[in-house]
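For chain A:
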Amino acid sequence: MKLTNYSFDAVIVGAGGSGMYASLQLAHSGLKVAVLSKVYPTRSHTVSAQGGIAAALGNVHEDDWRWHMFDTVKGSDYLGDQDSIEYMCKNAPTAMYELEHMGMPFSRLENGKIYQRAFGGQTLNYGQGVAQRTCAVADRTGHALLHTLFQNNIKAKTHFFNEWYAIDLVKNAAGDVAGVIAICIATGEMAFFNSKVTILATGGAGRIFETSTNALINTGDGLGMALRAGMPLQDIEMWQFHPTGLPGMGILITEAVRGEGGYLINKDGERFMERYAPHAKDLASRDVVSRSIALELRAGKGFNPGGMDYVKLKLDHLGADVINSRLPGIRELAITFAHSDPLVVPIPVTPTCHYMMGGIPTNMHGQVITLGEQDKDRIVEGLYAIGECACVSVHGANRLGSNSLLDLVVFGRAAGLHAEKAIKSGLPLHPIRESDIEHALTRVERWNTNKNGEDIKTIHDEMQKVMQSDFGVFRIEESMIEGLKKLKALRERLKDARLKDTSQIFNTARIQALELDNLMEVACATAMAALTRKESRGAHSREDYPKRDDLNWLKHLVVFSDLSVNYRPVNMRPDSVDPLKPMERVY
Partner candidate 1 sequence: MVNKLTTDMSLTGNGLRDWIVQRFSAVILGVYFFVLFGFFVFHPHPDYLILSEFFSVTWVRVFSLIALLSLFLHAWVGVWTVITDYVKPFPLRFLLEAFTILLLIIYFFWGIEILWRFV
Partner candidate 2 sequence: MRFSIYRYNPETDAKPYMKDYEVDVPHDSDMMVLQALMLIKDQDETLSFRASCREGVCGSDGMNINGLNRLACLTPVSSLKAPITIRPLVNMTVIRDLVVDFTLFFQQYEKVQPYLQNHAEPPATERLQSPEERAALDGLYECILCACCTSFCPSSWWNPEKFIGPAGLLWAARFLADTRDTATEERLANLQDPFSVYRCRTIMNCTVVCPKNLNPAAAIAGIRHKMVEKGS
């Protein structure tokens, strides 16, 4: 196969919030940086984020990053690494001001400062009352963030390779990562991007589920690449179900609706969250609210039992002014996709797969970690992961709303800073042999040459069905065993599947096939991890093990491509504050 060779100081795969923050950091350093993105940067999934980005600025009331840290650790059900959470919460205000200086069009308070709203699980003074900590651009914060970063990258003259799809990492005999193989979607040209530093910023994999708030492009590409290169995924059983997605399509209705004062009702018109979370009510953390909705539906209190069951989100009482100024995008979405104008009627909602807390394990500089000798952490030279595809472990078992954009920004920046320092201190291009590249090419060659076998469509749909039915909000041993068995069979079938269209120019069928390889890897890892963790923690809710079990399970679970499982300790050693000891988690 003919390969073009490119050589860069750093190659970033993915042009969402974290990738573009890292590239911006690096672009200012004068290094040679390339950003590969399978879509135009402004199509990245960050654009869909609505509600906001958390930072203890204290614009509305006194605030402290330590309170933010407390909420995040508690929200994570104590599975989050406290050193990373500390770093994130501490650096959040700086990051916010950087974004503001870059031109991000934040909504404003009367005094001219950045507007901050309430969000689930964000409290004052270690759990006393509701905090307004979420910086927002109406309900289009992700759009504003992504465009601001894109614009500043244009200003910094970042070298974008748009609509280039990264296929696999190139790893040498020593286990160092020397770059990626990628394909130009428009022409079919294949290239090897040789780089001193490769940063994976490929986002989530929400498309393993049938119904998801995620964009169609969220196919876990970086996760698949890491798994195939022999690295594990961490905490991948932890999938967040957002309480309020539109039934059917799974279009996201932001938590900001509840932050602004909206609330959930069942078919009796009852504000049922008062029963499940007497203090925080509708602003309890997402796992709690999603489970509560699922229980309401199970009790027959949904609006359409037997059909596509849902509860409703009421916000008409907020009035036209608040809705039109703070939640205009939500109103558009509800009218377009649910035919209901929230000014007048409540919006139908149901828990929907939304976010992957797990991912490629990294330290707080974004450096990818794998298990080396005697199962000790080993840093993979040359490889970073940031954003949703990474698991720095700031979200643990459940992410707080508005902490994901923060994660992107803070660790995108941190990885950029670290990589810049590493390159400037003389990091060389990692040596490779021809065979290392050939190894990375095997997958795409298989798709190009396999002429028989079934189409990918059935395999894709069946995988999503299994994930939806056996690994959803509630999980139980028997069905998970069944589910995993089915997934393994599907994975085998996928190895023999074929591509009918092997043309070169903008062949989206081929990209979908390559994406399905990645989705399947993530689905299998998720199933394995979910089956292994025999407790309920955060988003991982097992009916057969309903209690959290800190004695046996206060640890990270890592899964490899061969579905072997191992463990890493949770970091409980923050740098400047006392460790937060696990407590019972009530809202």
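A quick word on the picks: all candidates are chains of the complex that A comes from, given by their letters.
Quick note on the criterion: contacts are C-beta pairs under 8 Å (C-beta built on N, C-alpha and C of every residue); 3 or more make two chains touch, one makes a residue touch a chain; residues count from 1.
Computed from a prediction, not measured in an experiment: that's the story for all the values here.
Here chain A is shown alone, and of the candidates 1 or 2 it touches 2 within this complex.
Against candidate 2, in their complex, chain A makes its touches with residues 39-40, 42-45, 47-48, 57, 93, 96-97, 100-103, 105-114, 137, 140, 143-144, 147, 151-152, 154-155, 186, 215-217, 248-249, 251-252, 329, 332-333, 336-337, 339, 455, 457, 499-501, 503-509.
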